[in-house]
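All protein chains but one are shown at their positions in the complex.
Chain naming follows the written order as A, B and C, and within any one chain the residues start at number 1.
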Amino acid sequence: MTTKSSSVRAGGKGARGGGRRRTGSTAPASGRPATEAAELVQLLTPEGERAEHPDYSIDLTPEQLRDRYRDMVMVRRFDGEAVTLQRQGELGLWASLLGQEAAQIGSARAMRPDDYVFPTYREHGVAWCRDVDPLTLMGMFRGVSHGGWDPNENNFHLYTIVIGSQTLHAVGYAMGIAKDGADAAVTAYFGDGASSQGDVSEAFNFASVYNSPVVFFCQNNQWAISEPTERQFRVPLYQRAAGFGFPGVRVDGNDVLAVEAVTRWALDHARSGGGPVLVEAYTYRMGAHTTTDDPSRYRLSAEQEQWKLKDPIARLKALLTREGIADHDWFETVDAEAEQLAKRLRDGVRSMPNPEPSSLIFDNVYTEPHALVDEERAAYRRFAESLADAEQEGGR
Amino acid sequence: MTTKSSSVRAGGKGARGGGRRRTGSTAPASGRPATEAAELVQLLTPEGERAEHPDYSIDLTPEQLRDRYRDMVMVRRFDGEAVTLQRQGELGLWASLLGQEAAQIGSARAMRPDDYVFPTYREHGVAWCRDVDPLTLMGMFRGVSHGGWDPNENNFHLYTIVIGSQTLHAVGYAMGIAKDGADAAVTAYFGDGASSQGDVSEAFNFASVYNSPVVFFCQNNQWAISEPTERQFRVPLYQRAAGFGFPGVRVDGNDVLAVEAVTRWALDHARSGGGPVLVEAYTYRMGAHTTTDDPSRYRLSAEQEQWKLKDPIARLKALLTREGIADHDWFETVDAEAEQLAKRLRDGVRSMPNPEPSSLIFDNVYTEPHALVDEERAAYRRFAESLADAEQEGGR
Amino acid sequence: MATETMPLMKAINAGLRKALEEDPKTLLMGEDVGRLGGVFRVTDGLYKDFGEERVVDTPLAESGIVGTAIGLALRGYRPILEIQFDGFVYPAFDQITTQLAKMHARALGKLRMPVTIRMPYGGGIGSVEHHSESPEAYFAHTAGLRVVSPSDSSDAYWMLQQAVRSDDPVLYLEPKRRYWQKGALDTAAEPSIGLHQARVHRPFEGDAPADLTLIAYGPMVKTCLDAAAAAAAEGRRLEVVDLRSISPIDFDTVQACVEASGRALVVHEAPVFGAIGGEVAARITERCFYSLEAPVLRVGGYHAPYPPAKAEEEYLPGVDRVLEAVDRSMAY
Partner (left out) sequence: MATETMPLMKAINAGLRKALEEDPKTLLMGEDVGRLGGVFRVTDGLYKDFGEERVVDTPLAESGIVGTAIGLALRGYRPILEIQFDGFVYPAFDQITTQLAKMHARALGKLRMPVTIRMPYGGGIGSVEHHSESPEAYFAHTAGLRVVSPSDSSDAYWMLQQAVRSDDPVLYLEPKRRYWQKGALDTAAEPSIGLHQARVHRPFEGDAPADLTLIAYGPMVKTCLDAAAAAAAEGRRLEVVDLRSISPIDFDTVQACVEASGRALVVHEAPVFGAIGGEVAARITERCFYSLEAPVLRVGGYHAPYPPAKAEEEYLPGVDRVLEAVDRSMAY
């Protein structure tokens, strides 16, 4: 497989600093980079019409198209439920994926079971495709665990909160795949903000030098909490790949078909010995950064309105309808299914048992007995018992 | 000033991983990248003939040309003396610049006094141009200080040993210049190996985002201790700049004229509001990494022989001779001057006083009194005195 | 009359404002410190009033933040950095320990690093992983840094001024669970207490020496004061030394207290093993060996990663654990 021409066009455009008047060093260097339509791989327009692209195409069966739609509706529904549960005090926090459903479902559905995924903290749609129960995700945000699923069960690593760290883990895992002579690939998710972290550049570099089978999948949702992308980069991010020696592609992140097509290509490229690929899914964080955030402090709602017109679900629905792949009844069935899921989660969260604290604190610090941990666990138990005794006696 | 076309041509070539057979992940992805002549700015051939370049030129007076020659001879001579002094046990270590004289003299002579320099540990030639006494440098390698010069005296920061760190300091300093509305610029030196450090990528990014007046000057001397450049990058390094949004140029690092021309351009670009530039000076570390290193363990002497043919000093000497700018007598004067310098340094190192240890240890940990340091200093003094007493009494 | 009652967080905000007003070379830098005003709103309003040249949203890269601040300091600026959460300081660890902390010594005194690093720390707010840690021991062990932590609004304001004015790098640790704790602040009169002096609270009646000296800083000062109040109700006299500064530590004050009381207990949220409590205990024992009625005890976090929120109450030292340790000490 050779590199597709469209996927590498960094460089020349990168060097557009010349001639700019200096205004002061900490004012951003440029306005927000224009979305140049030509750069963006798109196979489904915001209006739900199929588009052609010289390098990427995808041929999904009607059933697959319905599946993608169903996936997106389900994850949007449970994401919304989580926001509600947080407002009700059932979760400590939630990071909503609203608006990023196509980027996540499209990329996740491009993967094989033996591929491995390294997510950030917002990949609920990817988790869904890797069969992680949304209830387990909610448990993490409720505070009963730092994750709770077994990453090796579905080749889906734990959420990583320290920005960028997981990209290096992904590369290491991919190095291991190559050593094993396996033909799986790895996907490392990260955000536009994360691209500024040294770890992410080191990951690009290790992957390039070792030609590792890893796809760096950036969801450029335009914001890193309150900071717009011009605080993170000055030229479109996908162009960074070329400087590290591998292809970069920008795809319409709200177009589930284009995302799946590009990711499939990238994974194939990686697994067949082509080395890493950077995919920049150009999308938008429709909600707050997390439930504690207040976007009205830093962005205009007009921007959000603009992006509503590019909604990933509405877009696929229009296609399904236009092409007669699904009808009103089918859409209603999906909605009902989503409601059922929401109910299960609501009930599940509300009745979620609290774990035993001492086990949560002490049991997995080390794999084997450890003198200090044992000592502290014993002290904790003695104290807890004395408290319980005191309470029985009427307390202090 | 607009970006010169020759300086930006990353991208397309970057993506050449496709179709490569996977051999295992930790085998390097490719052979050593070929030196493509077209990429390399050169104004003086290895044979000492002037060359033309469409984008870069320089017009030095005969005196300036002689000065450059003299600079290079002087620094090579004192560098060699330092190696000798280390062998004789007078220095603990020395990192030789042998082979990199043109990269350092050319770039340093392109700077103005109000520009600021952030060196690594090998920039003895740059230090020379910034009027740091080589004896002071040798003091550092002898172990009497961690530097010893006042960086603000000649706008030449201390040597930084932790690879890559100084590139961020350089960007911060440049951000400050811009805030001040000054028109100076900063040069950050670093090596091919350093390019792998996260800090260097972060520096590229901050400089790009804040459009800071900084020139990243990489001496690609082909080796990071024992590791060849294919362990650090897969496509020519200067191409990395484009992906961060600023121009990158590769210059023949053994051609003092080209280095000066390109660096001047880059500094002007930076100081006139154009933002950062990456200059990759393609050169060769002719000596060992440091005096403790043994290159025969990892590289063939044939490679070194090859590079001898491109010697930066011989090359300029040929030009000076051919064009009648200097004659045999003048060359002899320079050599004699270099010998004098060497003698002064030899004598200076041998008679260098040891600093008072307690002052070296305690005096500059903080700018103001500090309870703990004061306590420890007092304890140290008591102990030192008791030792001295004991010795007077015939010792323990 | 400049005395007001305000939450600790607002006192920091007022303190930052003062620092920006007084010295044109000061700047704030960090992630989301600008338009958003920080994830806790500590820098609220400052971007609006001082502009993007003074209140600088940075790329998402902690090493870059500290590294460029070092360069700005070399150029004569006085950067005040924000690290968004305790658990995100580690990418900057190299720049802090090998560069920021050592620059003055490396340069034989010819360079100064007037950089303040603000960082919310500690647990108790029900947060997700990495948002509740107490990493102060790493920094206290690092020569060249000064490490302080206020426990009330007045200290929050005034210690910030002292930190910013210092020509040494100062790590200014903000007890995030106390951000909303109200306290009096007089912005007109600078207190005479130095940045590195401890303050002694004796929340009990009479002048007789305390039965035991509690030693704490930052968020645990309130916990200890609560414990002392509870103990006072039972007739036990616990004094509380608010260290305020973790590096250096005001051992003269500590020594005077413990020599009188004969018993000491150090309390912090950080895991006990290898933390500041050990240093304090060891040094008290060196200085007060013949006065000690009991070994200096320590209460703190366990040798374990900070647990999920549902277990944090059990992980964190609370009044009960403090009093249990007091009982143990008194039993000697």
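Assorted remarks:
Just so we're on the same page, a contact is a pair of C-beta atoms (placed from the backbone, for glycine too) under 8 Å apart; a residue touches a chain by one contact, two chains touch by 3 or more.
For clarity, every value in this text was computed on a predicted model and none was experimentally measured.
Among the chains on display, the ones the left-out chain touches in the entire complex are A, B, C. Between the chain not shown and the residues C:98, C:161 or C:187, the one that touches is C:98.
Among the residues B:51, B:98 or B:144, only B:144 touches the chain that is left out of the figure.
Interface residues of subunit A facing the missing partner chain: 145-148, 150-152, 157-158, 160, 162, 165, 167-177, 179-180, 198-199, 202-203, 205-206, 209, 363-368, 370-373. By the touch rule set out above, subunit B reaches the unshown chain at residues 24, 26-27, 92-93, 121, 140-146, 161-163, 193-194, 196-199, 224-227, 231-232, 292-293, 297-298, 354-355, 357-358, 360-362, 365, 372-373, 376, 380, 383-384, 386-387, 396. Residues touching the missing chain, restricted to subunit C, are 63, 87, 90-91, 93-94, 97-98, 101-102, 105-106, 129-130, 137-138, 140-141, 143-144, 247, 270-271, 273-279, 281-283, 285-286, 289, 294-298, 302-305, 332 (touch as defined at the top).
By our rule, only the chains that are shown with their structure count from here on.
Farthest from subunit A in terms of Cα centroid separation is B.
In terms of their C-alpha centroids, the spacing between subunit A and subunit C amounts to 35 Å. Mean C-alpha position of subunit B lies 41 Å from that of subunit C. Counting partner chains per residue, subunit A has residues 24, 26-27, 196-199, 231-232 touching two or more of them. For subunit C, the set of residues touching two or more other chains reads 53, 58-59, 61, 63-64, 91.
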